[in-house]
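As you look at this complex, bear in mind that one protein chain is not there, while each of the others sits in place.
Just so it is clear, A, B, C and D label the chains in written order, and each chain counts residues from 1 on its own.
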Amino acid sequence: MGKIKAVFYDLFKDYRFTVAFVVIVLLLFLAFLSVFSPYHPQRMYQVTRGLPPSLEHPLGTNWLGQDVFWQLTFAIKNSLIIAVVAAFFSRIIAVIVGIVAGYKGGVVDRVLTTVGDTTMVLPFLIILIIISMILKDWARHLSNLGLLLAFFSWAWDARVIRSQVLSLREREFVLVAVLSGMSTFKIVRKQLLPHVLPIVFTTFINNMSWAIGMEITLAYLGLGIDPTVPTIGTMLQTAIYRQALFLGLWWWLLTPIITAILLFVALYWLSVSISEYLDPRARFQRIGLKR
Amino acid sequence: MRIRKWYLILTVVVLLIGFSIGFSQTLPPGIPRNETLILPFLFAPLPVPGNWNQWAGWRAQNCGLHQFATEALWTLNPNVVEGGIINALAAEPPIYNEDFTELTIKLREGIYWSDGVEFTADDVVFTLLTVRDTEGLDYHGPMQNVEDAYAVDKYTVVVKLKEPNSRFHAYLMERWGALRPMPKHVFEKVDDILSFDFNPPVSIGPYVLKDYDPGGYWVLWEKREDWQRTVTGKLFGEPKPKYILFINYGTAEKNTMAMLRHELDAIQGTAEQLITLLRMSKTTRSFRENWPYIDPRDISTRGPGFNHLVYPYNNKDVRWALALAIDIVELAISTYDGMVAMTPGLPLVVSKTFYEWYFKPLEPWLEEFTLDLGNGETFKPWDSRAPWRLLEWAQKIYKVNIDPNNEEEVRLTLGYGWWKYAPDVAEKLLKKNGFTKKGGKWYLPNGEPWTITILRGPDPTDMANIVILGIAEQWKKFGIDVVFNVSAAASTLALNGKFEVVNTAHGGFAGEPWGLHPDLYRCFNALRSDFVKPIGEATLGWGGRWSHPKMDEIIKQLEVTRWEDEKRIIELGLEGLKLEIENMIAIPVFNCPITIVFDQYYWTNWPSPENDYARSDNFTTWPQLKYILHKIQPTGKK
Amino acid sequence: MDIVLKTENLKTFYVLESMGEKKVVQAVNGVDLNIPRNEIFGIAGESGCGKSTLLKALLASLEPPLQLIDGKLLYLVDGEYLDVFSLSDDKIKELRWSYISYIPQGSMHVLNPVKKIKETFFEFLESHTKRKDRSEYLNLANEHLKELGLPSRVLDVYPHQLSGGMRQRTVIALATLLRPRVILADEPTTALDVVAQRAVIQLLKRIQKEFQNTIIMVTHDMGIHAQVTTRMAIMYAGKIVEEGPTDELFAKPIHPYTKHLIQSLPKIGDKEPREGIPGSPPSLVSPPPGCAFHPRCPYAFERCKVESPEFVKINQNHRVACFLAD
Amino acid sequence: MSFVKRYLIPRLVQYILVTFFGLTAVFLFPRFLPVDPIEQQLSQYQTFGVYVSPEQQEEMMNTLKQLYGLEGTLWEQFMVFWKRLFTGNFGPSLSRFPTPVNQVIRNSLPWTIGLLSTTTILSWIIAVLAGGIVGYYRKRWMEALDILVMIIRPVPYYVMALILLILFAYVFPIFPLSGGVGIARGLTLSWQTILSIIKHAILPALTLLIVGISWQFQSMKLIVQIVRSEDHVWYSRTAGVDDRKLVFNHVIRNAMLPMITQLGLQFGSIFSGTLITEMVFAYPGVGWILYDAVMKADYNLIMGIMCISVIAVTTSIFLLDLIYPFFDPRVRYR
Partner (left out) sequence: MEKVLEVQNLTKVYSVGSLFSRTKITAVENVSFYIKPSEILTLAGESGCGKTTTAKIILGFEEPTSGEIFFEGELVSKKRLKKREFMRKVQAVFQNPFESFNPLITVDDIFFETVYNYGLTRDRDEAIKIIDDKLRVVGLSFEDINGRYPSELSGGQLQRISIARSLLINPSVLVADEPVSMVDASLRMSIVNLFAELKNKVGLSVIYITHDLATAYYVSDRIAIMFRGNIIEMGPVEEVLTNPRHPYTRLLRESIPEADPQRKWSQEITIADIEYEEYLRQGCKFAGRCPMAKEICTRQVPAEIMVNDVMVKCHMYDDSKNEVWK
């Protein structure tokens, strides 16, 4: 416990981490607030439409007669669900593929590398469009869209993990572990995994922002999840298509954009700060010590 | 070093200034803006830019090709006041023999192709026979009925049919698509008509192709020197614009910007776009000066359609209950600010002609129409005052220029009327069928919660999608959950019957009426019982898979009714309409509202209620556009 | 005896902020050195005694978190002592490589792996001489290598293509390119095999002989010191504990630590049992009070635990900081 | 010999394998689409309001199947697919029947390649240079630039496009709203045409550049932060080498290496990335056509474009792999 505390203490000295942490907590709080929303997220014409921000409607109302603030709380929640599901499952695939390919080598490595490379060279947005059309009913759910995105984002990170494992495999402590009679599975779990986790962690965050970005793009094309389900992407899409800009409903348009920026910047800073903390080279860099 | 840097900066600045002065306008010098009409190209980009062979594939439509460069034998008159059919390349209406196996077509004289060759009976004969004999051409299927076609003289064609068909001329009549004559002198030299690109196209309309975008986003047309030798020239005189540019600026907000830049003269967009443009530009106006702005006279209706092979939508009572759960006035206000015209019948569009032909005779029946609620209870659902309620609401908010005492004006602006908002009756209908309501939510008779899945397309600006979202709200309010299956493949899914409820615009309903002719054959024909296919198989008829022996009979009757016999046609049409309404086969709510905005900066005298020379529905996509170009006036602005 | 470089009570500490605490590593803790001209001066000590940091300080290359706490560093430039830490960055830059240069510990990473060796030569030459064209630079580099007896073909290869010994010698050639008066060599042979190590040492000796300059060499290997240095200092916990001519130091070590260092080395032909020094080197964050060596010193007595010994001059050239020497 | 055996062959094998599997995926995926090209055609007939009897319908479907080359089992179609691939003829486009796929691609691909490859390469170069300089110097104003980039990066592409459009096509109408080339210029090769093409490409290119640069700038900066702490940088700096040389010869030169691999993958996003550009700017190109083809289940066209995409990506990665040793001698000699 004390260790965790110390880690946080250290991390909080980086202003980027602090800012990012505060923003994330704030957004999580907003997402949590959705539970108390007086309005149903998908119902329309519940309030007078096109009202500017006021005490009653902190972020105004949109042209569909929805309260933008409460829509936002749902949007953050839903976008985060997609992002976390995508990041979580793609990390699982990436870790398994990366470690197996790196540690086993040989034919297994070949096969996995080829599969990974193949997913990387496919024109992914188009394939995603095709798959989201094929799996229409299935992909409509938030978490399933996350899964779908997960399927396309593991390859690069698996590659990174693989090369990390390749070099770890040669490290002396792994040899010692072999000499101490540990089974392959145990070595992977105990000796390799902890070293891979920093990458997993930082790529998890990066993958989250990628997934959020992808969701926004898909929403713009009218694909992905049901457009009446509020996410940052669908909010933005509706605002743009319903001419929020020219109707002068800037609060409707700006809310998802600013939220996206805040979320991205926070995630980026979080990932940079944590990866610098975890990577001793970068850590020395931060305190300025030469190797 | 320093000098070089300054030199670089200077060059960049000069370049930038050069760029900004040189090309800030869309149109190049030599194409004066004030002689050019710029219209939105809604179906851009062209699938195959540079291929103008409209006989091989549905392409190059709505960008001027079929509006300005081709003519059909007959075409619908865009002038609603006049109504009826214009004899275009044909000089007279179609002449059938007694048993509908022979069709004689009289052609107009003195019409020339743009390359100076005269249009004659040979062109028509060549077209009919070539299409019949070439697999893969459009209308190849329908032309299989042609036994023979020959020219009696230079301006008379006789078509012999294998089977009797009283509507064969409909293939040759322009509404949106038609088999239009091809220039024989060009096509007879072509080996493979299927892959012939017909570039540049030889025109028979008032304009010729000037240039087109290799990317397919714009097409520029130039007025023919010899416009007098075209159908329009003969009928209406000189079209005003020297050039017509069809262009797609991309997304909706870019079209908005373009019109604000005066680089677009007309646009049919969303309600939001309409409001935006009216608000942000002083030179714009819509069809109406005041609320409800729109021109309601589209020939298609919108609303949910049901899959009649899927429970519980195969139950008439359920369908009626869903209809009665909709508050039409609230729906109109919430979705379109009330700028819509309501209609109770699928092909019953809101227009002067349909008002006279169909609504007036139907109204007494509607007033008396009764639903059986079980237990001996009955209910008269017709609400003829709904448009007035909408009007009352509007008068409180907008400046409205409609006389509430002028029944015809109200009905032709805001619709005929609709079904009463009667959730209590809907409840009774459902409970009669074993449905239950618990905690404000409806449950199916088997105890499962009732969730309606609506299939729809992805375009959020599509009127049909906006309306269906509003309807979903009404149903949710009534206590039924609604989810959407948003698919770009909605039409195909609908054809295959893979849906519960679908938007009429997405394969929900096939046949739109002619609009200016009372014949409803093409609407009813989609409901033929032999078109009904099991779920999973594509149908050529209506995806909703409804059929009725009585409807089959009406279709059969229409087939042997002459096109000119309007009285009999209306009689049969009324019967069909009543049958559709009785069964509530789909829930039509509104005519598609024409949210058109005109920019009067360069061109003026656009159609308006006071100057009602043309419908403005799908103004820029429909071929009749060429019949109004003599009406618009240049403002003379530079 | 000309002194080319001297320090007065030099103190440079690493000031680290880590795990929420300020940590001060007293790497160089009050060092007085007078380094004469025309000599190979050795600094010996265990790892973590601050000897590499001392070299960085001597190079005046203090980058955070390494900070100058106190003391002076003086270079003899044109017959005048310059207080280096008071000079401008540009001036220090100018002195680098022309007056004082540096041979790093591992040669593997100090050369740009993606550039041919000659590019590094050009880079260094361009930065310190008037602009000339490349062929002239190439001549300069070639001549310099020839002078040092190195094959000129090293110029045309990439760093990783060279063997460790050759690469280290190339780095030495780089360090001597501008004939500096002082060369600082930080463990120049540590990563090398004995044979390569010998070649490198030979080169250094040759350079010193030829250029008559001063080489300050840091290494933990007493054997190397014995082989090349003429004079040496023993460092322990950031301080010099004994300094004197190499011969004398090996023959008559005074400080117990020096004695241990020398005695613990096995020799071929001598299988006498030898003992290592018990215990571990002290932490520089919290060095033991008094004489830092006292926890490991077999002769330590009460005074050693509380009082830090001052230097005692054994003779003109030999001094030691130990109470035993009194 | 060793080069061929140790370096070329494994990469060639991987290249061929990945291309093969990629192309197979390209063949398979569209076949699972819920759309059917023949039904698409039928629904078009519906739009025309054409009456076809059920018997005629059956016959028509068979005719279309034959014309479209959709006969036979999946395996047979797969074989036909490879045959077509090797003859370089993808057959007719189904939704634009009978226009050959090759012609559709020929018309649209140059636009995409022109815009996207220029911006991809340019943004890579700018990002590498800027990332290198900012990552090395870390001056105050550079930090500001860094934060600016950070804020720009998450702005969705089309929002960025919209902002630029409003600024430079509406508020200051300097650039055209849309299109690839000016109206009524014709596609003759003239100075005017070229200028017009450039003029039309500026806003789309600028959007792509801004988005592309900010992505790559950030990864470059991260790499630079590692490189700048490497010993050779410190050593050369200690030796009095000036910063300008350090930045270019050490930092950028070395940090560039991992970015080269990224460039290869960047080409992969060209075909996907171009879609929204084309939609927003009404820019001609292959992206929209591909999207349209997907919507209409135009198998041949989908496969045609995606095959080119897959082959282009694998080939560019392969080629970059091949020339990589020229940038990194460590690979060359060991």
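Please note the rule applied: contacts are C-beta pairs under 8 Å (C-beta built on N, C-alpha and C of every residue); 3 or more make two chains touch, one makes a residue touch a chain.
Keep in mind that what you see is a predicted model, and the values were worked out from it rather than measured.
**Student:** Using the definition of touch stated at the top, determine which of C:G79, C:P151 or C:P298 touches the missing chain.
**Tutor:** C:P151
**Student:** Can you work out which residue in C:G79, C:G276 or C:P298 touches the chain that's missing from view?
**Tutor:** Considering all chains, including the one not shown, the answer is C:G276.
**Student:** Of C:H144, C:H260 or C:R319, which sits in contact with the chain we cannot see?
**Tutor:** C:H260
**Student:** Just to verify: which one of C:N9, C:Q67, C:S163 or C:S286 makes contact with the chain not shown?
**Tutor:** Missing-chain contact among the listed residues: C:S163.
**Student:** Any idea which of A:K5, A:H40 or A:K190 touches the chain not displayed?
**Tutor:** Considering all chains, including the one not shown, the answer is A:K190.
**Student:** Given the full complex, what residues of chain A touch the hidden partner chain?
**Tutor:** For chain A, the residues touching the absent chain are 171-173, 175-182, 186, 190-191, 194-195.
**Student:** Need a quick check: the contact residues on chain C for the chain that isn't drawn.
**Tutor:** Contact residues on chain C toward the absent chain are 46-47, 151, 154, 157, 161-166, 193-199, 201-202, 220-227, 246-247, 250-251, 260-262, 264-269, 271, 273-278, 280-281.
In this text, only the chains that are shown with their structure count from here on.
**Student:** Counting in whole Å, what is the centre-to-centre distance of chain C and chain D, each centre being its mean C-alpha position?
**Tutor:** Measuring from centre to centre gives 55 Å for this pair.
**Student:** Based only on mean CA positions, could you tell me how far chain A sits from chain C in angstrom?
**Tutor:** Centre separation, chain A to chain C: 50 Å.
**Student:** Taking each chain's centre as the mean of its CA atoms, how far is chain A from chain D in angstrom?
**Tutor:** Chain centroid spacing, chain A to chain D, equals 24 Å.
**Student:** Provide the list of chain B residues touching at least two other chains, using ranges where the numbers run on.
**Tutor:** 251, 253, 487-489
**Student:** Residues of chain D touching 2+ other chains?
**Tutor:** 33-35, 158, 162, 166, 231, 234, 294
**Student:** Would you pull the chain A residues touching chain D in the complex into a rising list?
**Tutor:** It is residues 113-115, 117-118, 120-127, 129-131, 133-134, 136, 156, 209, 213, 216-217, 220-221, 236, 240, 245, 257, 260-261, 263-265, 268-269, 272, 281-282, 284-285, 290-291 of chain A that touch chain D.
**Student:** In the complex, go through chain B and note every residue touching chain D.
**Tutor:** Checking each residue of chain B against chain D gives 16, 19-20, 22-24, 26-28, 30-31, 44-45, 47-51, 56-59, 135-136, 138-139, 141-142, 144, 167, 170-171, 175-177, 194-195, 210-211, 213-218, 220, 245, 247-251, 253-254, 257-258, 260-261, 263, 487-489, 491-493, 495-496, 498, 507, 510-512, 522, 525-526, 530-531, 538, 540.
**Student:** Under the stated contact criterion, what part of chain A meets chain B in this complex?
**Tutor:** Answer in residue numbers: 40, 42-45, 63, 65, 133, 136-137, 140, 221-223, 226-228, 237-238, 240-243, 245-247.
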